[in-house]
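Structure first, commentary second.
Only a single protein chain was left out; the remaining protein chains are all shown in position.
Moving on, here comes chain A:
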Amino acid sequence: MSAEAKQDVAAETTERRINMIEAINEALDIMLERDPDVIVMGEDVGYFGGVFRCTAGLQEKHGRTRVFDTPISECGIIGVAVGMGAYGLRPVPEIQFADYIYPGLDQLISEAARLRYRSAAEFIAPMTVRSPFGGGIFGGQTHSQSPESLFTHVSGLKTVIPSTPYDAKGLLIAAIEDNDPVIFFEPKRIYNGPFSGFYDRPVEPWKKHPQSVVPEGYYRIPLGKARLVAEGEELTILAYGTMVHVAEAVAKEKGVDADILDLRTLVPLDIEAVEKSVEKTGKCLIVHEATRTSGFGAELSALVTERCFYHLEAPVTRVTGFDTPYPHSLEWAYFPGPVRIGEAIDKILKD
C-alpha cells in the first residue's frame, strides 16, 4: 500500500490526530520497543524528555541505558554514536538545535559518512542524527539555521526532512532501520502545527489539519520518495519542511494550479517525481528557508535545467532565505514568506 493510500485509510478509520512532536516520540517509542539495539541519546533527552519534548516518557519506559542524557559535546555525541554503530547498535542521537551541529561535523562528514566506504563495508555507522532546524520561532541566529545543504554535499549521508506528523513518524522509522547514517532534520516551526507563512494570522493546529492523521503502531515511508501535496498543471513547486505548507498556502491563496512536491528526502532525491512534474508543467519554482547561495535549491535548479531543459517554459526560479545570518528581530523579513513566493509565482507564470 502506498504511503498516501495508507494515510487515506488512516483518515477513514482511526482519525487519530497528533502533532509532529508526538509523532516523533511515537516513532522512537516503537523502535525502542521493536529493536533492542536502538539507543536514544542527546542533551536533555532522558528524564526531562528533550527541550522540545520529543523524547518525553521514553527513559521511564525503556530504561536509562536505552535513553539517556549526554554531555554538551556534539563531537562526543556523534563520535560515540559512530562507535556504537560499529559495535552493532542503532543509535539515534539528538542534536538539540541544528545550529549546534558544527562541532560534530568532522565525526559526521569524515567518519560516519565514510566508514562503510573506507572499510569496504567491514564497519558501518547505522545512526540517525535527529535535529530541529529552521526558524520562525524567534530563535535568533543560533537557533534558526537550515544547514541541510552542507550535508547533502557529503557522500555517504542521507538527508531527510519531514513536513507532516504522518511523514515524520514513517520517515523516522525508515531512517532508524536504514543501515546508512541519516541526518533527520525536524522543522521546528511546524512541530505543533502547520504554518502558512502568514505570521500575523492565527496558526492552524495539527488537529484541524488533514495531514495530522497518524496511524498508531508501526509503518514506514521509504527514503527517497517524494510526496505529491497538490496536483496542478501550471507550475511545479519543489519544497520541503516548513516551506511545503507556506507554498501550499500561497498557491491556494493565489489560485495557482500548481503541482506541489514535498521532497521529503534530499539525498537520495526522488528525481523521477521531479522530472515527471516539471515535464508536465514546464515551470519550476524551488522554495527553501536556507540561505540562497549554494543552498539545496541551487542543486535542484541545476538538475531540473540539465534534465528537463526542453520542457521548460520559464527560468527555474528559487525562493530562499537571504544570505545573512538569521536576524532575531527581523526574522519575518528574512523568512521566505508569502510575499516573496507570490512575487516569484507571478513572475514565473508571466514568462
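One rule holds in what follows: contacts are C-beta pairs under 8 Å (C-beta built on N, C-alpha and C of every residue); 3 or more make two chains touch, one makes a residue touch a chain; residues count from 1.
Note that in this section contacts and distances are computed from a predicted model.
Participant: Quick one: the chain not pictured, UniProt calls it what, "Phosphate transport system permease protein PstA", "YwgA family protein", "2-oxoisovalerate dehydrogenase subunit alpha" or "Inner-membrane translocator"?
Facilitator: UniProt lists the chain left out of the view as "2-oxoisovalerate dehydrogenase subunit alpha".
Participant: Among A:Arg118, A:Lys208 or A:Lys252, exactly one should touch the missing chain; which is it?
Facilitator: If we include the chain that is not displayed, A:Arg118 is the one touching it.
Participant: Using the definition of touch stated at the top, determine which of A:Pro147, A:Gly232, A:Pro268 or A:Gly342 touches the missing chain.
Facilitator: Of all options in A:Pro147, A:Gly232, A:Pro268 or A:Gly342, contact with the hidden chain holds for A:Pro268.
Participant: Write down which of A:Gly79, A:Gly197, A:Pro215 or A:Gly321 is the residue touching the left-out chain.
Facilitator: Going through A:Gly79, A:Gly197, A:Pro215 or A:Gly321 one by one, A:Gly79 is the residue touching the chain not shown.
Participant: Tell me where the left-out chain touches chain A, residue by residue.
Facilitator: 39, 65-66, 70-71, 73, 75-76, 79-89, 91, 103, 106-107, 110-111, 115-124, 155-156, 158, 178-180, 224, 267-269, 271
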